[in-house]
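Only one protein chain is missing from this complex, and each of the others stays in its spot.
Each chain carries a letter (A, B and C) given by its place in the written order, and its residues are counted from 1.
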Amino acid sequence: MPQEVERQYKEILRQYVMRQTEQNLYAGQNFSRQLIKKNIAPEEVISIHKSALEEMFPDLPLNVWHSFDLLIEMMIRYGLAHREHQSLLEKQEEMKVEMDLAANVQETLLKTRVPNVERLDIGLISVPAKKMNGDYIYFLSDNEKHAGVAVADVIGKGIPAALCMSMVKYGMDSFHDLNANPKVVLDVINRIVEKSVTDDMFISMFYGRYNVDDSTFTYASAGHEPALFYDSEKGEFRELHAKGLLLGVVPNVDYQQYDVKMEVGDFVVMMTDGVTECRSDDGFIEQETITKMIEKMKDQPAQKIVDQVFVELEKMQHFELRDDFTLVIFKRVS
Amino acid sequence: MPQEVERQYKEILRQYVMRQTEQNLYAGQNFSRQLIKKNIAPEEVISIHKSALEEMFPDLPLNVWHSFDLLIEMMIRYGLAHREHQSLLEKQEEMKVEMDLAANVQETLLKTRVPNVERLDIGLISVPAKKMNGDYIYFLSDNEKHAGVAVADVIGKGIPAALCMSMVKYGMDSFHDLNANPKVVLDVINRIVEKSVTDDMFISMFYGRYNVDDSTFTYASAGHEPALFYDSEKGEFRELHAKGLLLGVVPNVDYQQYDVKMEVGDFVVMMTDGVTECRSDDGFIEQETITKMIEKMKDQPAQKIVDQVFVELEKMQHFELRDDFTLVIFKRVS
Amino acid sequence: MVHRSSVEILTEWDIVAARQLGRNEAKEVGFGTVDQARITTAISELARNIYLYAGKGKIEIERVSESGLQGIIIIASDEGPGIPDVRKVMEDGFSTSGGLGAGMPGVKRLMDDFKVDTVLGEGTVIKATKWLR
Partner (left out) sequence: MVHRSSVEILTEWDIVAARQLGRNEAKEVGFGTVDQARITTAISELARNIYLYAGKGKIEIERVSESGLQGIIIIASDEGPGIPDVRKVMEDGFSTSGGLGAGMPGVKRLMDDFKVDTVLGEGTVIKATKWLR
C-alpha cells in the first residue's frame, strides 16, 4: 500500500482529532472513496489507522495496540468479501456485454420481413422483458395476395425461451408454400417442436393469414391468447375464439381453422399474454382498458397504434415489464 | 445490531488483550465469519470495538475516542460496497439458474445421435469454456455404410456463439441426402450462414465422412483446425490439409474435398482450436504433446481416448478452459 | 408540528453544511454514531448529485414521528434536467458518482424508505426516511 496514502490519512486524522468538524469527516469519507478505488482493503485501513494513532499517542497502554491486531484479524474476511465483490462486478459487466451481443445475434437470426400486400396496413411491436425475447413474430407471404403472420410465445422468459424461438423460425423457413393454411402451419410446427424440446417446454402460437382477393382473415391457434377483431360498422371489439393445444404437447394434433370476413376499417389485433397480463397498481389491467385505448386511435396507421399502446401500458406498469410484450395489427384500409 | 453480538465480541477482545494467543485470534476470525453471515457491516464492527475498548480502558484521552469516529466514517463506504455485494451475489445466483436452464435447452435442441456403422469406432467430447457451447458436433449418417460428422466452431464464446449454432443444426437437419458429400455440405451451410448472420460473425467447420465399403474418409474444411490422421503402419501422425474459406464470408464458395484411405487401426482426430490452443505454464501446448498423449492410448476405445485427452489437458491448464473444447475420433477397428 | 430545516446546495461547501445539519438532527432524534454517519452519507450523496447534475437545489431535513416511531426524512429537490432512466440509475454497479456501492442504490441501502419523483426538464424530488429502532 502506497506510503502516500498513509501520509494523507494521517493528516486527515490529525486534523479531525484536533478540530472534529464536519468538514474533516467529509474529507475522510471522500478519502475512503479513493481508497476503495485504489483497491485498498478494509483491514489495511485499520492498519493505517493504528499506525497513525501510534504516532499521535505513543504512550497508550500496550493492550490498546493489541486490540487493533484483533480488529485487523476480524476485518480480513470483510476484505475477502470486498475483493470478491470487485471481481464479481467485473464479471457482471462482461455478462452485460455478452447479453447485449446475444440479443443482437438473436435479432439478426430471427429477423422477418413485413409483407407488402395491397389494402392491408400492418403494425407490429415486440419488446422483451429481459434482454432476450421469448416472444416471436414471423411473416410468411407471397407479397401479392396473401400475408400470413405467426405470433408465438414460449412459456418462460430470458435466454432459455429465446433459444427455443430459433426452432420456430427454422420451421417456418422450411415452408415452400408461402400461402400455407393456418392449420397446416400449426400442424407442421407442432411436430418440429414436439420432436426437439423437453417435456417441460411449451410454445403457444397464433397463425393468421389475410387473403386480399376475398378479404378474408383465416386463423388458427395453439393455446394462444385470443386475437381481437374490430368491427368498424358496429364500432365494437370481439374475441376471435379458436381451440387448439399448445405446441409440443403431443406429436399429432389436428388444428382447427376459422375464417372472418374483413370490411374496410376492420382490423385484427394479435398479441401475447404480456399485453393482457399487464399489471397496474390496482391489479391486472382490464381488456376494456386496452380496447378503449385502441379504439380512440382506430383511424391512425397500424404502426402508430401498436407503438402508442406500448407507451401507455409501460407507463401504467411503472416501466417494469413482467413479461415479453408483443402486439401485431392487420388492418384493411381499402 | 443484537446486544448478544456485542457481548460476545467484548469477551473475545478481553481474552485476546489478556493473553494474545493464536487461539484467541482464531476465535475472532470465526466470529467475524458469523458477523458476515448476520449481515453486520464493517462500520458496526468498528463501533462495537470502540465501545468494548471504552469499557476496558475508560481513562484513555478523549482524542483516542474521536479517532474511532473518523474510522467509522471511513468504513461506511466499505459497508455500502459490502451490502451491494450481497445483493449482487443473489442476482448472480438467479443468473446461474437461468444459464443452466439455457444450457439444458441448448443441449436438447442441438442434440445429435452418434452413428452406428460397422467397423468404425467413434469417440466424442465437447466441453464449453463457459456455460454455453460455441463448438458443435453434428452427425449425418444412414447408419449403414456411411457416417458423417460436422465439427464447427463459432468465432466467439458464450451465449451469442451458442445462438449461432442453432443455424448450423437446422441447416444440417435439412439434408435429405444422408450421405451428402463433404463439399456439398459446406457449400449449403455456407449459404445459410452467409444469409443469416451479421458481418462480424464467422464459423469454421470441418466435415468428414467415412465410407465403410471402400474404407475411405472424405473431408472438406471451411477454415477449420486441420484434422490429424494416425497411420498405424508407420506409427505416425500427419495433418489432413484442406483449404477453404470460413463460413459466412461470401455467399458462393466452391469447397474442395479430399480422400484418405483408412487401414485397420488408422484413425482421424478432428478438433476445434480449443484443443490446440491450450496453454500450460510454459505457453501453448505443442501439437506433439497431444499426439504423444493419444499415441500412448491408441489401442483403447475411441471414447476413452478423447475423455482422457480432455482430463490431461484440463489439468495442464489448471482447470481453466480458455475456449470451448471439442474432440472427435473416427477409428477403423476392422 | 413539523420540524423542518433546509440547506441550499450551490457549492461544494453546501454539501458539508447539509451533512452538518443532518448529523445534528440525527443526533438530537437519538440515532447512534453509526446511524448518524449513515444518514450523513446519504445526505452527502444526494447533495453531491444536486451539485454535480442539477447545478442547484435544496436538502431539507424533517423529523417525523409515526405510530410511536421516531425518524428523519431527507428531502432532496432540484429543478435540474430530471432522470431519463430511473430503472438504470437504481441498478447496482451503475453509478454516476463512481465507486463501489455509491449512487442511488447506496442511498436506498443507507435509509429505510426511498422514493424518487422525476419529470424530464422539470426536476427531481427524492425522499429518503430512516426510522429509529
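Keep in mind that, in the parts below, a residue touches a chain if its C-beta (ideal position, glycine included) is under 8 Å from a C-beta of that chain, and two chains touch if they have at least 3 such contacts.
These figures come from a predicted structure and were not determined experimentally.
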Q.
In the complete complex, the chain left out here touches which of the visible ones?
A. A, B
Q: May I ask which residue of A:73, A:153, A:225 or A:266 touches the chain that does not appear here?
A: A:73
Q. Which listed residue, A:83, A:111 or A:304, touches the chain dropped from view?
A. A:83
(Q) Considering the whole complex, not just the chains shown, which residues of chain A touch the missing one? (A) 43-44, 47, 69, 72-73, 76-77, 79-84, 87-88, 91
Q | Residues in chain B touching the chain absent from view | A | 22-23, 25-26, 29, 33, 36-37, 85-86, 89, 92-93, 318-321
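The rule is simple: only the chains that are shown with their structure count from here on.
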Q | chain B and chain C: spacing of chain centres that average the CA atoms, whole Å | A | 45
Q. Mind pulling the chain A residues that touch 2 or more other chains?
A. 25, 29, 33, 36, 85, 89, 92
Q | Touching two or more other chains - residues of chain C | A | 37, 40-41, 93, 99-100, 102
